[in-house]
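Right, chain A next:
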Amino acid sequence: MKRSLAVLLSALLCMSAVSCAGGNPGESPPPSVSSGGSPTAEAPPSGGEPSAPPDASTPAAATPAEPTATGSVVGRYADKSVDYFSREPYEFVYMVNGMLVIHQLLGEALADWGGRVNYNYSEYDSGSDMNAFLTTMETYATQGYDGFFVDPDVTVAQRTAELAEDLGIPIFPVLVPMRDNDGKLITPGLHLDSIMVGGLQTQWLIDNYTNYWGDVDPAEIGYLFLYASFNKNLVDNMVGARDKFQETWPDTFEKNYYDGDCLALGVSIEAGFDYTSSIFTANPDVKYWFVSSCLEDYGQGAARAAEDLNMEDRVLILSNGANTLIPDWQGGYDGCWVAALHYANEIFTEPIACGLVALADGRAKPEDLWPEYKQPGEKYALYVVPTVIITKDTYQDYLQYVEDFVSGLD
Partner candidate 1 sequence: MENMSAAKRLLRSKLFSLAAVTAVVVLIFYLIRRSYLGVDNIRGILNSMSLSGTIGVGMACLLIGGGVDLAAGAEGCFGGVMVALLISKAGAPWPVALVAVILIGAAIGAFNAFLINVLNFMGFIATIGVSSMLQGIINIITKARNISISDRGFWSIGTVAVANLFTLPFMIMAALVVVYGIILSRTRFGRTVYMCGGNRRAARLSGLNPKKISTILYINCGALASLGGAILAARMHSGSPKAVLGSELDAITAAVLGGVSFMGGAGNMGGCFIGLLLLCSFNNGLISVKLASYWTIVAQGVLLIAALIADYFNVRARARELKAAGA
Partner candidate 2 sequence: MDTYLEFRGIGKSFPGVQALDDISFTVSGGRVCAILGENGAGKSTLLKILSGDIQPGAGGVYINGAEQRFTSPYQAIRSGISVIYQERQLIPAMNVMENIFLGDIPAGRAGFVDRAELRGRTQEIIDSFGLPIHPLELVGRLPVAYQQMVEIMKAYRRNSKIIAFDEPTASLTDSEISILFELIGKLRNDGKIVLYVSHRLSEIFQITDEIVVLKDGRFVKTLETRETDEQELITAMVGRDIGDTYSGLKRNDRYGETLLEVSHLETAAVHDISFELKSGEILGLSGLVGAGRTEVVRAIFGADAIISGEIKLEGKPVHFKKPGDAIAAGIALCPEDRKEQGLVLLRSIRDNITAPVLDKVRKGLFLDKKAEDEVAGDAIKKYSIKTPSSDKPVLELSGGNQQKVILGRWTSSKMVTKVLILDEPTKGIDVGTKAEVYRIVCDFARDGIGVIFISSELTEVINVADRIIVMRNGRITGEVRREEASEESVLALAMSE
């Protein structure tokens, strides 16, 4: 018996340690049923991958496009008629299947919006286990949550929506719109046409390379797009970029386009570094390089590879997302990582936060939101978030624009 007492004592110790860690439910993101760390990390988490929504109407100009002011303001911050603080704060939780840096940053923006439209924000990461994602959603329903921001595995969107309906709790997708198995929208969402985004990235490089290299024969420009083929969105991002490149310079496409599937190397900066340096050194005859990526880590790796091979003068890198690039610029970085397709998180999350509050208030039903963004044959709206491609020179005024938007000036 002595030994089993020792066992129980150590169990108590172990649990008290864990519980004190949970003592601050507020800021630490809610738990997930992760099934133990796996030493083999080649399996990068799936789930909504970051690819910024395009600006459908006009090609991305240097200055940020104005959000279309026409159409209904229900479910938007611009709707000044709503008194958000006349009620108790709602309880919203952002549920992600495989938290990545992009989800982390969007989560912070959603938390900020909580202060403006009165809801308590918490997060939950199911660590790529959709089994846990669904069970936890049911658990939270029993705990009296008022709404869910969700980024489930894209293929399980329909199942998630059905479950939310059963539970009678409004949900709103964040990074990736929720479509059923035949591709029809099942909730309002943000337009994330990864293929369109890829096209924008290539278009910017094609429009701006002369500013950096002068008049260079397009036949001498190689194009490497870094992505990871475990997720459909990333693949679409690549397809968009590749097709735009082929469309613009069809005859040299075969020779100059290089596929950059880093799946075997994982999702990390060194994966981008190793892949890019292998392609660069394996093709010394290519004089100039466009490098684009669907993930910021790959862009950063490519930048380091270009520096390592001191090829900065003949490489232009454009990544998807500028969260680490902006601080670098502020720190004086002036390398070949020249631009990034970016959207301020605050702007991106505004319609999501205000939309979910509208649904929770009952001021609107999902199919009523933003009629002006409904595509023909779709039941729900697909809001288009303005994105912009920022460079070292234009990022300050873009930040200023965001500052004004959030403080509700315009």
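Simple rule for what comes next: a contact is a pair of C-beta atoms (placed from the backbone, for glycine too) under 8 Å apart; a residue touches a chain by one contact, two chains touch by 3 or more; residues count from 1.
Behind the choice of candidates: all candidates are chains of the complex that A comes from, given by their letters.
All figures in this text were calculated on a predicted structure; none of them were measured in a lab.
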Complex member in contact with chain A (any copy), out of 1 or 2: 1
Candidate 1-touching residues of chain A, taken from the complex the two chains share: 36-42, 99-101, 104, 229, 258-259, 261-270, 273-275, 277-285, 297, 300-301, 304, 307-309, 324, 327-328, 331
